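One structure is given here, and the rest of the page talks about it.
For this view, one protein chain was removed and the others were kept in their places.
Right, subunit A next:
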Amino acid sequence: MWDHEIRAMASTHAVIAASVFMATVVPAVFVQGFSVYGTHLLWLYSVSGTVTAVSVAVFWLLGITPPTKKHTLGYKLSRLFRSCLYFFLSCLFFHTVVVLYGAPLIESALETFSLAVLLTSLTTLRCLCVLGPNVQAWIRVFSRHGAMSVWDTCLQITVTCTVVGAWVGAFPLPLDWDRPWQVWPVSCSLGAMIGFLTGLVAAPAWIHYHRKQLTYKCK
């Protein structure tokens, strides 16, 4: 029923997952002593940057982004500007939420913010790509009858997986095992990353198995 979209989705996700893998492996060639734990922030930036770039490119190429009504340059620029603004605001939002969850306020603000950037590039960026800079639509998507296309359902699944992954990632923090991945924010960002990858796999699979039941309202 949605075979074409599902295939496109699966390949997109494969590309994104591959880019995550590359972003983890390639810097090791250029940077001395690069490792996910040791130079965690660097890894975070590399992954965030790669995911951002690849997602934007892929979704732009696929043309999922809702069609703009106006085609003037000024309108496009303002959309671009608003997207950047939302990206930044979402970073701040995630930072606030993480701090409210109990992250240190001042001490490791940079680490916390980097985690927020990662979360943003894994979740908000996708919203931006699929739905455009439209918060109303974002809120609408996360309701039972809110998804209007296969891509919206996919968005629901990946975003939920990422956020739940980050949430679960906080659980090892209080344990006294003294492992390198228990350092703030390593476990959370790893959790988010694992959740994201799970979402990438789970979304096409879930949609494939439920393709008979899926009905969407027309846009």
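To be clear about the criterion, contacts are C-beta pairs under 8 Å (C-beta built on N, C-alpha and C of every residue); 3 or more make two chains touch, one makes a residue touch a chain; residues count from 1.
Convention: contacts and distances are computed from a predicted model.
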Which protein name, taken from UniProt, belongs to the chain you can't see among "Multifunctional methyltransferase subunit trm112", "Serine/threonine-protein kinase crk1", "Cysteine-rich DPF motif domain-containing protein 1" or "GPI ethanolamine phosphate transferase 3, catalytic subunit"?
"GPI ethanolamine phosphate transferase 3, catalytic subunit"
Per the definition of touch given earlier, which of A:G38, A:G102 or A:P180 contacts the omitted chain?
A:G102
Taking the entire complex into account, which one of A:A8, A:A170, A:V183 or A:A202 touches the absent chain?
A:A170
Go through subunit A and note every residue touching the omitted chain.
100-102, 139-140, 142-146, 167, 170, 174-176, 178, 217
